[in-house]
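Missing here is one protein chain; the remaining ones are kept as they sit in the complex.
What follows is chain A.
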Amino acid sequence: MAESSTSAAQSLRIPIQDVQFRLTDDIIDAEQRDGLRAIREFLKGKTAYDVLPVSFRLIVLDTSLLVRKSLNILLQNSIVSAPLWNSKTSKFAGMLTSRDYINVIQYYYQNPDQMDKIDHFTLDGLRDVEKAIGTQPIETVSVPPFRSLYDACLKMIASKGRRIPLIDYEEENKREIVVSVLTQYRILKFVAQNCKETRALRKPLKDLHIGKYDNLATATMDTPVIEVIHLLASRDVSSIPIVDNEGVLYNVYESVDILTLIKGGIYTDLSLTVGEALLRRPSDFEGVYTCTELDRMDAIMDTIRRARLHRLIIVDSKGRLKGVVSLGDILRFLLLDREEEASSSAESTGGEGGGGSKEDIKHDDSLAVDPQSYQ
């Protein structure tokens, strides 16, 4: 157990084992509460702008671009999302994400005879695709860069989005400016790097009641990839765990994997199994992170500080799938646990099994900067 608690118990000279135990639990509880409070204060004291690197690159796509070309641009630049700009109205026009390509695939799947048309879709036309397949468009929320980071997080949580664009408004000539995009991963990493209070979060996952454990959508290696894509869309998650017959976790299909699958505008590879489709992954894919219910939030935050992870898949000691903790779950925990939990509309999004996703990290990359420069 934690050093401080042991020494506290000793100083109180309570030798009895179980008393010490209860005391330890109480101390951990109290410290976690203080820790969360400190983290929230930290988020309130920083602006969204503070998270940005000193120098970074931002790729904004014009909505008159062809969908096919937009995909190439994302892949060439190793990013998985981009803000859109409507040059007719001079306005920010939402985010292009892997979700849009999933919609296009589904559209194609429902209307196989429309193949020629797909090649002529522009990004403007994506809203029509959404309508045609009857999906809800993702709400376009944004925050001004100098809003507090805490507010930005709340707004992102409420919107169900995994990233939030920072849009400034130039008073001088009344124009919107896309400043950057904050992802869940980037924010969590910022907290992990700058907030030593994350070390006070010593409770294991099983006591935190975060993540999703029941009714998880899964697939096996033989599942056709198109079914997995349908699952991603219908469950509104960013990843589908791939297990064997015994439920042992082998891999995860992420919504960003779609980009490499349909690269070059080829939608024919949709007949592959998900196992085959995963061979398409870039060879530098860093792997799926797993943990058990016994892992503590401080360890998770420390891992986020050091590694690019998109979610943690919870397994048991035999490697069997138990649940999924998304970056969104972690962010909600940091902001809303206990105090605002009940009152927030964000709680309704608990169904999302895979918050952040690789998209965030990749995007993180596109901000070509050393995050150390923030410390």
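One rule holds for everything that comes next: contacts are C-beta pairs under 8 Å (C-beta built on N, C-alpha and C of every residue); 3 or more make two chains touch, one makes a residue touch a chain; residues count from 1.
In the analysis below, contacts and distances are computed from a predicted model.
Considering only "Probable cytosolic iron-sulfur protein assembly protein 1", "non-specific serine/threonine protein kinase", "Ubiquinone biosynthesis monooxygenase COQ6, mitochondrial" or "Multifunctional methyltransferase subunit TRM112-like protein", the record for the omitted chain gives "non-specific serine/threonine protein kinase", by its UniProt protein name. Within the set A:Ala38, A:Leu66, A:Ala158 or A:Met221, the residue that contacts the chain not displayed is A:Met221.
Per the touch definition above, the residue from A:Cys195, A:Val288 or A:Leu335 contacting the chain not shown is A:Val288.
Touching residues on chain A toward the chain that is not drawn are 57, 62, 75-78, 85, 87-90, 172-175, 199, 221, 249-252, 260, 263, 272, 275-276, 278-292, 294-296, 298-300, 302-303, 312-313, 368.
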